[in-house]
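A quick write-up on the structure given underneath.
With one protein chain held back, the other chains of the complex are shown just where they sit.
Take a look at chain A:
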């Protein structure tokens, strides 16, 4: 827990305490603690099956934890619905891009930024595309494909759209579930630059297997192993951590 960024507000962006979840007899999270300061860039790593996505699903409200609590900028959101959390400023991307495939990029963008209310039945959908949204799309390199059907997009472009959709919500905390998975080296570089440019008003919590990227972007890295927080520290500390190396090389005590 060394060089964390100075907090812009006193309450942490995310405070997960004693979170536990099991599917039948399979324990996927046992007593997980995680504190992410406001404005921080936090990497979350761990081998497959360590419970990273399960943790994300619980934070985002898609999965109910058996025990424990989730604090969001000092607000206890453990019992909030997905939509309530979204409206409070929690955004997430998905591992497998899940958008609306049969319509264009532009139409997908028009669906970003739900406000919890029923959208207009009368205005044309284009009315939801304002300058702000188009700027976000432009920053994420989507200008050339705006009228393309989403089902026809390349994987890299899909991930960029995915990110644009969630950025459009102007989240205070952004959960990124393997944003670089399946991207080419060049696409990874673009993504890394985009994430690097994000303003510090957005707190980032990122699951990523690309260690180069995690080490470059994170202020602090947490290691999840077998449903528990195994280690936490600066990128240098984690890179040098013998236990973490063992886990990744498959030599940890099972």
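Just so it is clear, contacts are C-beta pairs under 8 Å (C-beta built on N, C-alpha and C of every residue); 3 or more make two chains touch, one makes a residue touch a chain; residues count from 1.
To be clear about the criterion, contacts and distances are computed from a predicted model.
In the listed set "Branched-chain amino acid transport system permease protein", "Xanthine dehydrogenase family protein", "ADP-ribosylglycohydrolase" or "Fumarate hydratase subunit beta", the entry agreeing with the UniProt name of the missing subunit chain is "Branched-chain amino acid transport system permease protein". Among A:82, A:144 or A:240, only A:82 touches the chain left out of the display.
Screening A:169, A:203 or A:222 for touch with the missing chain picks out A:169. Contact with the chain not shown here comes from a single listed residue; of A:116, A:131 or A:199, that residue is A:116. Across the entire complex, the residue among A:17, A:103 or A:181 in touch with the chain not shown is A:103. By the touch criterion stated above, the residues of chain A touching the omitted chain are 60, 62, 82-83, 86-87, 91-92, 94, 98-103, 107, 110-125, 127-128, 148-149, 151-152, 165, 169.
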